[in-house]
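The complex appears here minus one protein chain, its other protein chains still in place.
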Amino acid sequence: MLDYILIQAANGLVIGVLFALIATGLTIIFSILKIVNFAHGEIYMMGGYFGYYVITLLGVPPFPAVLVAMAITFLFSVGLERGLLTPLYSPRIERKADYGILITFGLSVFLRNIAIILFGPFPLRPPSFIEGDLIIGGLIISYDRLVAAGGGILLLGALIYFLNRTVWGQALNAVSQSRESASIVGINSERMYMLAFGLGGALAGGAGALIAPIYSLSPSMGLVPDTQAFVIVILGGLGSVSGTIIAALLLGLSENLFIALLPDPSRGPSYANAFGLFIMMLVLLVRPTGIFGRQHVAME
Amino acid sequence: MTLAGASCLSARNLAAGYVPGIEILHSVSVDAHAGEIRCVLGPNGTGKSTLLKVLYGFLKPSTGEIRSGATVLTGVAPHAMGRHGVAYLPQRPSVFPFLSVEVNLRLGAWSFRRRSVEVKRKIERAYAQFPILAERRHQTAGTLSGGQQRQLEFARSLFTEPRVFLIDEPTASIEPRITGQIYELIRGLARDGKAILLVDQNIKGALGIADYVYVMRTGSLYTEGPRSEFGDDVELLVSQWLYTHHHGASPAGPASAL
Amino acid sequence: MNDASPLIEAAGLAKHFGGIFAVDHLDLAVREGELVGLIGPNGSGKTTTINLMTGHLRIDGGAVRVRGHSVGGLPASGFAGLGVGRTFQITQLFGRMSVLENMLVPGLARPRAHKAHVIREARRHLEFLGLAALENLAAKNLSGGQQKLLELGRALMLEPRILFLDEPFAGVNPYLRDEIIRFVQTLHAEGRTFVIVDHDLDAIQRLVHRLVVMSRGRKIADGPLAAVRENQDVIRAYSGA
Partner (left out) sequence: MRRLDIALGLVLAILAAAFPFLVNAYWLHVMIIGMMSAIMAASWALLAGYAGQFSFGHMAFVAIGGYTAALLATDAGLPLPLGMLAGVIASAVFGGIIGWTCLRMSGPYLAIFTMAFSEVLRIVIVTEVEVTGGAGGITVPQLFHAQTDFPYYYLILALLIVSVGGMMLVVASRWGLFFRAIRENEQAAAAAGVKVTRFRIIAFAIASSLAGLAGAFYAPYIGILTPDVASQDQMGLVVAMAIVGGMESLPGAVAGAIAVEFLVEALRSYGQWRLVLFGALLLFTMRFARNGLITPGWLRLRGLVGLGAARLAREAAD
């Protein structure tokens, strides 16, 4: 039993790292564009498929394939932003909030269904990063999970470095704090919206490519992470990247321990998702608008 | 004034508002001259801040024109104004409160970010000019006092070597004992040949450094003239600006205001 | 109900945002039939005062009384029901609804309102304000000045005892300004009470009998126009010293 709990905890942390990638992407998009991207889970799904085809069609080895998939997702997201979101920046369009909700919701429906056509309804699984399992005493964990977690940690580290140490990251941060002040120093906000949406998408896409060998790819795989990412952003929220990462790890961990500790094992896995959603609903009740409070990306 | 030079920025007949049909400014013309401090005074709600927003491109004028020499600046986006030699210091300091002083300065060098040597040199110069910023370089800007934030803003705005400064209530949110320093700073800019257009609620303070005065009332210029034409009894002036019956804009000179 | 008590009254009214008092223990009583001007430099707490006295902000201290009855905790719609009307600094209309529909909302929200009667009343007010020809236009398509008038008309549909006007003259042209002054004077002559916040001191001076001046959340002067004009504190507050 103790070993089982240990394994579940380790799995929870691995999933937590990947949740963190998805959720930080959502946070960055929200901080800069001030919209909630309801299609974020579908971008994650697309990233997974991009990775799969980069490996199977182009023959790129699994590790670099993750980076290629991220680059493709970045460009793909920028294309979506240019095509669908530019009305948000025009002063002439009324009811921007409604537009942001409906257009991204519509996008999620569209991407989910076009994925069925493009990639087929059946689960696909790319080759493993590394075959086999790591066994330490009672703890058994597959190398793929370790690679996914390690890759996720590297990407999060790179993100934090980018946001804090590079001038483009700092400019993103600046725009999230004040568009007006950013334009006073000469930063063109609209280019930052492109960058933020592309970056947010690339992070989700990276998570999709990393997770693909663990769980198979399917067109509907974005549904759960989408809502989970809301849970995380709302729990850890406040637009802070570090808060988001901590909340993601906690959610991954608690969901998996919830599965392990629920007396009825047959219900555990399904209620794990409901558990996070339920907590989020409670948080929303207490703080119905203040969730994204400070609205800026920062590593604090 | 001795240094008074050619007009660096001139605006003619600006009209603007935030909502169609509500005009905050009706046909306002102002100039900024090299080496001169020109201040825009008047009760609040008369459109002084709006005027600066229009000049910097945050708000498109419905009519009128803004020029700098031969260049037409009407319709230029705010983020491109720096390239045309115009700097803007809004009422609430435009520093990024959650970023460090150093990063704030680095972002001030955004337009020439690829020339890292120049960036470094200018930041060092800013530290030399404002030692308090060097001392606090790793603190977030939000933790600085109001006066220090203003210094950071001034230091940052100097990076692009602007010729015109649009300054909105520079002493509004800062400790009274250093308002003098801020005005001294502005006076220094004018001595270096910069053109200053200053909007201020602190009428005494502004009149103390002004070379030329515009007085606004309800969206129009009420009167204008060299500083010397306005007397020294500030309270008398203010009570006249506040309470005189007056309908619409008037081309009347300062004499009729007194 | 007590006729001796003021129509509306703030007693020790306080509101703070993050430790700073936007309204700092303010006493303000307005009696039936008064026409009060409320002025003060930017950020002196004028709009916050209106929001507190019309139920749009929760009070942090003190009380608001309508005809002697404490009405703290009532939502804004409750204040409206008691005949406390208001306009907003930035005009707040129902943009995609017609001019007439904008007028009908407060009319039909009154208990036991009769639709035909409300429509008649709305048309009468629109006629008075010179908007009658525009009744089928969407409110967002009106000019800014017309929007201000419509907002005033909508407040009139509450059959208010008292009207708080927040910057009715901001951005309006001189002609419209005179017109609004005339409307307020007419309505006042009909027995309505007004509190007017504005920066346009000319207009305020032409309208009001009593001037209240706020600075940094506090009342620094309150009295007849002439007395307040002599008040050095007021001059000082405005010269920024």
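We call the chains A, B and C, going by the order they appear; numbering starts again at 1 in every chain.
By our rule, a residue touches a chain if its C-beta (ideal position, glycine included) is under 8 Å from a C-beta of that chain, and two chains touch if they have at least 3 such contacts.
Treat the numbers as computed from the prediction; the structure is a model and nothing was measured.
Novice: Wait, the hidden chain, what does it touch out of the ones we have here?
Specialist: Taking every chain of the complex into account, the missing one touches A, C.
Novice: Looking at A:2, A:57 or A:117, which makes contact with the chain not pictured?
Specialist: Missing-chain contact among the listed residues: A:117.
Novice: Of the listed residues C:22, C:104, C:129 or C:221, which contacts the missing chain in the full complex?
Specialist: C:104
Novice: Would you mind spotting which of A:97, A:139, A:158 or A:261 touches the chain that isn't drawn?
Specialist: Checking each option in A:97, A:139, A:158 or A:261, the one touching the absent chain turns out to be A:97.
Novice: Suppose we count only contacts with the excluded chain; which residues of chain C make the list?
Specialist: 54-56, 75-77, 80-81, 85-86, 88, 92-97, 101, 104-106, 108-110, 113, 115, 154-155, 157-158
Novice: Tell me, which residues in chain A touch the chain that this view leaves out?
Specialist: Given the touch definition above, chain A has residues 35-36, 38, 83-84, 87, 97-103, 105-114, 116-117, 121, 223, 227, 230-231, 234, 267, 270-271, 273-274, 277-278, 280-281, 284-285, 288-289, 291 touching the missing chain.
Everything that follows uses one rule, which is that only the chains that are shown with their structure count from here on.
Novice: Per-chain Cα mean versus the mean over all protein Cα atoms: which chain has them closest together?
Specialist: Measuring from the global C-alpha mean, the nearest chain centre belongs to B.
Novice: Between chain A and chain C, what's the gap in Å when you average each chain's C-alpha atoms?
Specialist: That gives a centre separation of 49 Å.
Novice: When the centre of a chain is set as the mean of its C-alpha atoms, what distance in Å lies between chain B and chain C?
Specialist: About 34 Å, centre to centre.
Novice: Could you tell me the distance, in whole angstrom, between the mean C-alpha positions of chain A and chain B?
Specialist: 43
Novice: Within the complex, which stretch of chain C touches chain B?
Specialist: Interface residues on chain C, with respect to chain B: 41-42, 90-91, 142-148, 167, 169-174, 198-202, 205, 229, 232, 235-236, 238-241.
Novice: Could you please specify the touching residues of chain B with respect to chain C in the complex?
Specialist: 17, 19-24, 26, 43-46, 200-205, 218-219, 234-235, 238-239, 242-243, 245-248
Novice: Would you pull the chain B residues touching chain A in the complex into a rising list?
Specialist: 56, 58, 77-80, 82-83, 88, 90, 94-99, 103, 106-108, 110-111, 113, 156, 160
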